[in-house]
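Left out: one protein chain. Kept in place: all the others.
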Amino acid sequence: MGTTSTERSKKRVHLWKKAICHFLLCFVMGFFTGFAPTGKPPFMTFMSSEVTRYNQSIEIAPRPMVSANSGSNDSSVSNRSLSETSNSTAEEVNSLEESQINNLYPRRQIIVITPTSDKNPLRGVLLNRMANTLKLVPPPLLWIVVESQLESSDVSDILRKTGVMYRHLVFKENFTDHRVEMDYQRNFALKHIEQHRLSGIVHFAALSNVYDLNFFDEIRAIEAFGSWPLAKLSTKRKKMIIEGPVCQSSQVVGWHLKNLNTEVEELGIHISSFGFNSSILWDPERWGRLPAAEATKQNSLKFVKQAVTEDESKVKGVPSEDCSKVNLWQLHLSSKLVLVNHVPDSPDGGPR
Amino acid sequence: MKQLSLLQQQALGRRSNSFRSVDGAVDGAIKSPAALFWLLLHGLCCLISLVLGFRFSRLVFFLLFSTTSTPSSSSSSTITLPFLGTLDNQSPSILQPPIPANRTVVSRVVVGRHGILIRPWPHPNPEEVMRAHRILERVQKEQRIQYGVKEPRSVIVVTPTYVRTFQALHLTGVMHSLMNAPYDVVWIVVEAGGPTNETATLIAKSRLRTIHIGFDQPMPVSWSDRHRVEDLMRLQALRLVRDRRLDGIVVFADDSNMHSMEFFDEIQKVNEVGALSVGILVHSSDPNEHLQTEKMEDEGSSLPIQGPACNSSDNLVGWHTFDTSPYAEKSAVFIGDLGTVLPRKIEWAGFVLNSRLLWKEGTEKPEWMNDLDTLADDGVESPLSLLKDPSVVEPLGSCGRKVLLWWLRVEARADSKFPSGKLPNETEFWRILAMEWVIDTPLEITVPAKHTPWPEVPPELPSVEKVKTSEQRFVEEHPVKKPPKTRNKKRSSRGKKKRETKVTETQLNSRRPGEK
Partner (left out) sequence: MEIWKWVFFFMFIISFGGLEIDAKKRSQPHPTERISGSAGDVLEDDPVGRLKVFVYELPSKYNKKILQKDQRCLTHMFAAEIFMHRFLLSSPVRTLNPEEADWFYTPVYSTCDLTPNGLPLPFKSPRMMRSAIQLISSNWPYWNRTEGADHFFVVPHDFGACFHYQEEKAIERGILPLLQRATLVQTFGQRNHVCLKENSITIPPYAPPQKMQAHLIPPETPRSIFVYFRGLFYDVGNDPEGGYYARGARAAVWENFKDNPLFDISTEHPTTYYEDMQRAVFCLCPLGWAPWSPRLVEAVIFGCIPVIIADDIVLPFADAIPWEEIGLFVDEKDVPNLDTILTSIPPEVILRKQRLLANPSVKQAMLFPTPAQSGDAFHQILNGLARKLPHNRSVYLKPGEKVLNWTAGPVGDLKPW
């Protein structure tokens, strides 16, 4: 009896030991699985929400990838109720999106600046035509339309219906000289770009411009400065005028000139015939330029023009093969109809 | 979130699996219930210890994690972490279930000063930008589906054209409007003098369904003849619509028209024949014409309009026609004349009709329609001559009050003989090749030594090739043979010649910064 009992108790102790041994083993196993990477540990589920939230909160800083994840997490959290109701569609969407992402190769932003004046009776019509063209340009494109606040709101009315991503800037100043006003408007738009530090290729589009759509693909290739030929058509003249660069390959080596007597001081490329990277406005050091002095700060347009004209070697000819293809036309109409204030020989395409 | 639920499922799956394995063991040891019980208990305890081990390790993990990296942003400190909470009072009260901090401090809102979170990567992610644009596109499409025309009909656009200086400019404008129209567009381009490659390459860019046909007469120079020829071209297109039984709304878009996008929505309303107002942009190319334009301004800036006129109850009562009297003396006779190009009684632009009217025959054909073939012989005055009874016209565009398209007839001077090779009176410095609008620039530039834009000794091969290609282009237009030369030579020799014959237009040499 006694032996059996001791044996039994021994056996029991042994059994307990064995059990505890098992438990410990399991415990250790669990312990180590806990250290495994947070992807697939088996009993991780009840922790993971905390883990992700925690990660999110501390990694607010430098890694865009992480933030992208957290972002999508968040949106799905707030839309939980929706995804529950339409799970199947959401999945379809996902697969659809994935296939879309492949076609979503990023393009460079184009910023088109268009100054307008109610002295141009064709303004509305031409805005419509310009919008039709810009709507066809693959995104991203931002259209900055400037107008004086004194004028009627038909501009915003027209713009609104176009579906183009635009910003409509208004200013209060009054001008008598059309040319000065146009330059002021361009500066006004540049100031907006500078204040917002918008990044992209800036192009000044006069309302009378007509574009081949290739134009916009071409100017996306500009790194710092670019220039291209522009054909001016007029009903009055027998010939048309080409303004813009003369190139060798994509290198600008000279300019088409209106006439020989042009003073060097007056020399300017046509305002619609060059484009530049907007970062020169708000980050000039990046392009090896001193920040604009106070005087030129007021006149960003001058600053940019200077930068373009003083050294052609930095200017890229567009299109890159010899910049000989005309993708941009400008139609000159009668001075009396288009502009009430006759401006003699304005470089921006005023009538002559 | 999705990932999370997946994990959960996985874990659940595993758990049930492990239970199932226990069940399997049960089957084997079914004989003694006590043994079964102990085995079950044993298994369960094993499982529990596994869980405990895992949890414990996570606790340790968190402890390490939290001490090494303290949250930097102010807002993150407000996030409650129950497990950190338990660890803080670990030693004394570990045996009590932790009270989540959430319960007591429920609000995350802290009164006082907060940090302004600025991320160090300020530039928009280009891929996200594209995605945003895609969203916008989708939203706009949905708006069209929801509020736009239900069951849209296709649009058949008839455009007479011919190759000339302004063609690219005008036709591109119309083309862009058509490309934007959110409907099926069939574009019938009738070209005077037969189809040309110039026009074909231009309209091919539209990627629309185009039908490019020729008309056997060249475009005349006088405006009145031209109107007549254009009418015949339009009739030819209408016959094509009839013969091919194209279904849709026929629109007459001249290449000098400009359209608002609403135009295309508006014409969908037409049943049989409709008319819209056309804004006439009178353009005078006579620089001496001060008086008239000033007079126009006095009359108000509203543009002259041509189109249907309605009474107060929106019934068609007549037509607004363009008052030509102020321009009578100065109107243009020839294309490119110094004068105003005036519209005639009723322009085709702004006139739309259902294409089925054209191919209905016999009794189906409405009585008020004229026959296309008889018209062709008599000649057509205006689109109204298609109809025997003009009162059937439906006035569109809020009964003509809304102007949705404009008419701007401007042409280059007739003597700019485009596209016959180079343009007249141009200097030799550049020429426009008709088809492609390519400047053929011989590079006669004297290059300042300091500022050489290309190497002194140019890389031979590419430059030779370049000359060849440009020569080829040249040869196509002019059967002038030139021996291939290197660019340098050509430049110096021709440049010299040019400098002697300088005219008004030239190129400026590259400037050095010091020149200023």
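In order of appearance the chains are A and B, and numbering begins at 1 in each one.
Criterion: a contact is a pair of C-beta atoms (placed from the backbone, for glycine too) under 8 Å apart; a residue touches a chain by one contact, two chains touch by 3 or more.
As the structure is a prediction and not an experimental result, all values here were calculated from the model.
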Visible contact partners (per top-of-document touch definition) of the missing chain: A, B
Hidden partner chain, touching residue among A:Q109, A:N187 or A:S227: A:Q109
Among A:H14, A:K161 or A:R286, the residue in touch with the chain that has been omitted: A:K161
For chain B, residues in touch with the removed chain: 45, 48-49, 51-52, 55, 73, 75-76, 82-83, 86, 94-95, 97-98, 100, 102, 106-119, 122-125, 128-129, 131-132, 134-136, 138-140, 142-144, 146-148
Touching residues (missing chain, whole complex) on chain A: 16, 20, 23, 46-47, 49, 57, 60, 67-68, 70-72, 74-75, 78-83, 86, 89-90, 93-94, 97, 109, 111, 140, 142, 153, 156, 160-168, 170, 195-200
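Note that only the chains that are shown with their structure count from here on.
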Averaged-CA centre spacing for the pair chain B and chain A, given as whole angstrom: 17
Footprint of chain A on chain B - complex, ascending: 1-2, 4, 7-8, 10-11, 14, 42, 45-58, 60-61, 69, 71-73, 75-76, 79, 81-83, 117, 119-123, 125-127, 129-131, 133-134, 136-137, 140, 165-166, 168-169, 172-173, 176-177, 179-180, 205, 258-262, 279, 281-287, 289-290, 293-294, 297, 301, 303, 336, 338, 406, 408, 410-413, 415-416, 423-426, 429-430, 432, 436-441, 443, 445, 447, 451, 453-454, 466, 502, 504-511, 513, 515-516
Touch list for chain A against partner chain B, complex: 19, 22-24, 26-35, 40-45, 47-50, 52-54, 57-58, 60-62, 64, 67-68, 73, 76-77, 80, 83, 100-101, 104-107, 109, 121-122, 125-126, 128-129, 132-133, 135-136, 139-140, 158, 161-163, 165, 197, 199, 210-213, 229, 231, 233-242, 246-248, 251-260, 262, 264-265, 267, 309-313, 322, 324-327, 329, 331, 333-337, 340
